[in-house]
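In this view, the complex is presented without one of its protein chains, the others remaining in place.
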C-alpha cells in the first residue's frame, strides 16, 4: 500500500445509516432539559486550514469537518441496540481509557445495556480463533484507565472482511467502535463498504490510535503526551550517562516509522538532545558535514552528547552496500539504532578518539505506559464523541481533534495520506533551535 | 477592577517599536540558509472563531491574530541589546522552563549575551527593596526546567509604574519579558504606555501565566496540564479514602477563583468525582434539589462519593447569615471548602446519618510542581515565540496558542475579559455526563 | 489507655493452638522437595538487642523472637480451613498488597480455597451493620496492589469482643488475619483471649499497620517508605514556595501523633528542612532561644526557610491560655499547624518584619497513596510470613521485621509500649546535623 500518495479529493461529508428520527434520551436528562445549546447541529464545520492572509479567509480553505457532539435526534433505539468495541494493532497509552469512556457513555448516558468487547482485535470476530466475547459493564471498566495495555487484547494481521461482517450480522451488532491505526482504519473502511453492500444497518466509528501521531486531519493522537513524557525520561537517562563518563555519548532510539513526532517532541520536552534524526529529514553519515563528523565535533568539544534517532530515520544505512556484502559475507539487516551504534564506534576507534557510547532502546516500555491525565481527558472526550456520533447514525468516520475542536472525519480522508513533520515548518525549526545541530546533508 | 466587563472593540493589530530593518541573524544559520519558509510573515492571521455554518466562514469572525514565529527582518541589534525577565504573582508549573527558553533562545539563536533576571517580581526594579539583578547565562538556566517554583522569585502587589520605567531606562533594557497573570498584564500594559509616553524604545512582551487558565484568547495556559495531573492525584486520594470507609465522602478543594477549568479537567482526567462545583455554575445548598440532598442521595445509595469544589464556587455561602452572627459573636469568613465541610457534617448529623468525611485542600502543592513534559514543550515554544516577537520590535503583546496555532495577542485584548467555562458548552456538558450530577439549582 | 507504660516482662514465646502434626503441603511442591533447608525450625531466634560490648553479647540481651518462615509440620488441614482477613483503622499505603499476599499464599501455596474478606473493619463481623462478607479469590486481588486505600474497607471504633468471636464461631473461621495498628492489636489480643476462654481452635495473626511507624519491636511498618516519599514531595513544594517569594516560609504539617518518624525521615530524604518539630522533643515558642526567634533568624538571614511539624508536637501550645479564653469567648482547640501559622504570623507582624508564609497540610493525601516497590516487597513478605505462622497453628502474635530478619512477636509485646524517636540517638542526631537547627528549649 502506497502511503505517501497525493491527497485526493474525498468528500468530507459524513455518511449516515439513515435519518435520525428518535429523540435523544439526553433531552430527558435533568441537565440537558431546556438547554438545546448542549446539542450540536450537523452544519457547523471546522476548516482544516485556518490561516488568513490579507484579511481574507484562505482561497482554498481545504476540507471542512463537521463539529462533533450530541445530536438532539438519534438513529438508534438504545433499548434494542447492541454495540461492539475492538482494539487492534500495537499498544498505545490510553486504549483502556477510550474503551472505558465508550462503555460508560453508552451505558449511563444513552442507556445502552448491551455492549461487548471483541478479544484480540479482529481475530475475536473469527470463530476459528476461539476467543470468547467479553461483556462490557460499567464495573468491568471501572478501574481500566489506571492500567496500561489493552484489557481486551489486540492483534496484528488482516482478517477476512467478509467473515468480520458475517460476525457483525450473526451477533446483531448495531454499532462497531474500532480503536486502531492506519491498518485498522483501512479494514474499517472495507467493513463499512461491505456493510453497505449487504444493506445492513451497522455503524462503524473509528477512534484513531497510533503512537507515531501520523494520522491525517488529527492534531494529535491519544497517548502521545504520555509517550513523549516516557521518551523524555529515557533521554534524561541518556543525558545522565553521557555526562557521567569521559567523552560520553548517549544514543537513544524511539518510535517513528514514517514520522518523527515522538522524537521531535521529546527533544523539545527536555532540551538535552544535541542531534535529532527523523525519517522526514535526510542525513549524510560520512563526509565533513555528515552525522559522524558532527558527533565527533560535539563530543570532542563539549565532552559529551546525546543523539536521538527515530526508528524510521536513515533507512538507507541499514541495508549495507554490496561491497560490504562481499567482504563480510553475512550482512544482517540491522535497525538504525544498532547500525548507528556500530558506525559511530568504528568511526571514533578509527580516528583514535575515546568514546563511551551508551545505547538505549526503550522499545515496548513507552507504548505500554498507563495514560497520563492529559491523555485520559482526551481519551474520555474521544470515547464520548464516538458514542454521540454512532448513536446519531453516522458511519465510516473517525472522531478527531482538529484546530482544537472535536470533529468527524471520513475514514477515507484519515487514511488518504500520512501526517509528517514538515521539514520547513515551525516544529522542526524549533528542534533545530533547541539542538543547535548543523545541516547534516549536502543541500 | 471589574473583570467581567463586556468584550470591547480593541484592535488586534500588534504595536511595534519601529520598522524592522536588520537582517535576522538566523538567515546566516546553517539550518535556515536558503529556507525562507522558516520565517513567518506578519500578514498571516488566525481567527478566534473558526466555526463555519452553511459552508460559509462566520459572519462575524471575531478578532484575528498575527501568527507567531521568527521574522526575517528584526528591530534590535543583538550585540547591543540588553534584555530583562521578570516573574510575577503566584507560582505555576513551568515558570522556570519559560525563563530558560527565553535565555537560551536569546543567547544561542540571536546572540544576545546580556540578559538579566529581575528578582521577586516588579519589586526587583525598585531600589528600596534591595534585590540585586541576576545575570542569566545558559549555564544559569541549564537545569532550571527540572525544578518547580521560580528561581527568580516572585511577588504580589502593585509597584509604581513610573519607578519601573525609571529602572528600565537606568538599566538600559531594550526588551522586557513579563511572566505573569492578569495583574501583571495590567501592569505590563501601563508600562508599555509609559514607555511610549517617554518616547523610549523598549519592547514589552508578556507570557501569560495563570494556574486558573482564565486568560482571554489563550487555548490553555502553561502549567495547566501539570496542575490537572496533580489535582487528579489528589482526587484519587479522596476516592481511596471515600471507598475505604463506610459512608465515606471525599471533599476536595482546588484552585479556580473565577473559572473552574482546573476542577473541570481534573474531573475528566479521573472520572471518580460525583459532584463538581465551579464558580460559573450556581448551586443551591438546601432544598430537595440542593447540594446537601444530592450528596445525601449519593452517599446513602452508593455508600461513598467524591465532591470537588473550585475555590471560587458558592461564595454566597461563605459569609454566614446575620442570625448566626449574633449567636456566635465571631463570624469568620470561611472558605468554601471549610464551609461545605461544616454544612455537610451538620446535615448528616441532623438527619441521623453516618458519614465519614475526609477533606483535602492541596493548596500550594499543585502550583509548585515541576512542569511535566507536555508543559515543558509548551513553555519552550512560548519562550521562543516571545523572543522572536520581541526581537522583531513588537511590543504590548502576549504570546499565546489559539486554535492550535501560536499567535500574538495585544495585551489589552488578553485583559479585556476573563475566560470562563461555558455552562452550556461541550466542556461542562462532558463534566455532567461524567459525574452524573443532577441540576443543583432551581431553574 | 496509658501508652507510655513501662516495658513489662512479657514472655516472647508464641502461643499455639496445639501440636502441628500435619505434613506441610509445601513438602510435595517441586521446589521444596528434597530441600528441608527451606523450612524454618521454631527454636531459632533473633535478639532485640544486638549490640556487643567488650567482645561479649549484651548482659541483658532483651527479648528474643522466633524466626518467621514455613514450618515442615502445620496445624491446619488446608482442605477444611476457612480464613478471614480484616483491615482496621486508618489508611496506610500497602494494605491491599498485604491482603493480596495473604490470599495468594493461602490459595496457591497452601491450597486453602476458602478465604473471606470482612468489610469495613470489625464492623463486618457485627450483623447489625449489614455488611456482607466478600469472597477472596486470586482474581479478586490480582490488581489490588496497584491501588491505594483498602478495597475491603476499614472502620474505627471498638466493637464488642464477644460479638466478634460469636461471628468467628458462626462463620467457622479457623484463621483470622488482622491488619491494623495499636487499637486493632489490643482488640486482637482480647479476641485471642476470648477464643481461648471458649476453647475454640481459631488462630489470630496480626500484621502491624501504622503510618506513624510506632509499634514496638518492628524495625519499620509497611507503607512507611511510601509515606516518607509522599511527605518529601510536599516538603519540596514548601521549599519551592519559600524560595520563590521574598522572606518566604514554608510550614508543613505531617502525621505523627506520638512519634515523629515520618517527619524525621522526610527531613533526611530532602535535606531542605531548616527546623523539624516532633512530639518526642520539647520546644519553647517564645524567648531568645525559642522557635519564633529561630524562625526569625533563619528567614531574616537567609531570606527563606522551611519548618516541618509532626501533628503531635507542641501540644501544650494548642490549648490556649485562660486569658485568651476570656478575651475571645470561643476558644477552639486548634491543631499545631494552625497554631504555629498564627503565632508565627503574629510574631513577624509585631516585629515589623515581612513574611510570606505558605502553610501546607497534606493530611489524607499521604496515607492513601498506592505502595511503592519497596513497600510492596515488604507487604508481600509480611503476608507470606503471616500465612506460614497461621498455618503452623501459631496465634496471638504479629509478624514483624526486626534487625533485618522476619520474626514472630507476641501481640502483648507489640502493644506493651510505643516506639519513639530517641532524642539522644543517631536518627535525631542526624536530623539536627541536616537542619542545623539550634536547641529550642531551655535545658
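Each chain carries a letter (A, B and C) given by its place in the written order, and its residues are counted from 1.
Basically, a contact is a pair of C-beta atoms (placed from the backbone, for glycine too) under 8 Å apart; a residue touches a chain by one contact, two chains touch by 3 or more.
Owing to the predicted nature of the structure, the values given are computational and were not obtained by experimental measurement.
Contacts of the undisplayed chain with visible chains (whole complex): A, B, C.
Only one of A:238, A:285 or A:336 touches the chain withheld from this view, namely A:238.
Across the entire complex, the residue among A:123, A:159 or A:184 in touch with the chain not shown is A:123. Considering the full assembly, A:358 is the residue among A:71, A:100 or A:358 that touches the omitted chain.
In the complete assembly, the contact with the undisplayed chain comes from C:269, out of C:269, C:397 or C:421. Of the candidate positions C:18, C:54, C:199 or C:352, contact with the unshown chain belongs to C:54. Of C:25, C:303 or C:438, it is C:438 that touches the chain left out of the display.
The set of chain B residues touching the chain not shown comprises 143, 146-147. By the touch rule set out above, chain C reaches the unshown chain at residues 30-35, 37-38, 40, 43-47, 50-55, 57, 61, 64, 67, 69-70, 100, 104-105, 108-109, 145, 219, 225, 228-229, 232, 265-266, 268-271, 372-374, 376-377, 380-381, 384, 403-406, 424-426, 429-430, 432-434, 436-439, 443. Where chain A meets the missing chain, the touching residues are 91, 120, 123, 129, 131, 147-151, 153-155, 233-234, 236-241, 243-246, 328-330, 358-365, 368-369.
The definition used in the following text is that only the chains that are shown with their structure count from here on.
At the far end from chain C, in terms of centres built from Cα atoms, lies A.
Averaged Cα coordinates give chain B a centre that lies 41 Å from the centre of chain C. Centre-to-centre separation of chain A and chain C, using mean CA positions: 45 Å. Taking each chain's centre as the average of its CA atoms, chain A and chain B sit 29 Å apart.
For chain C, residues touching at least two other chains, in rising order: 147.
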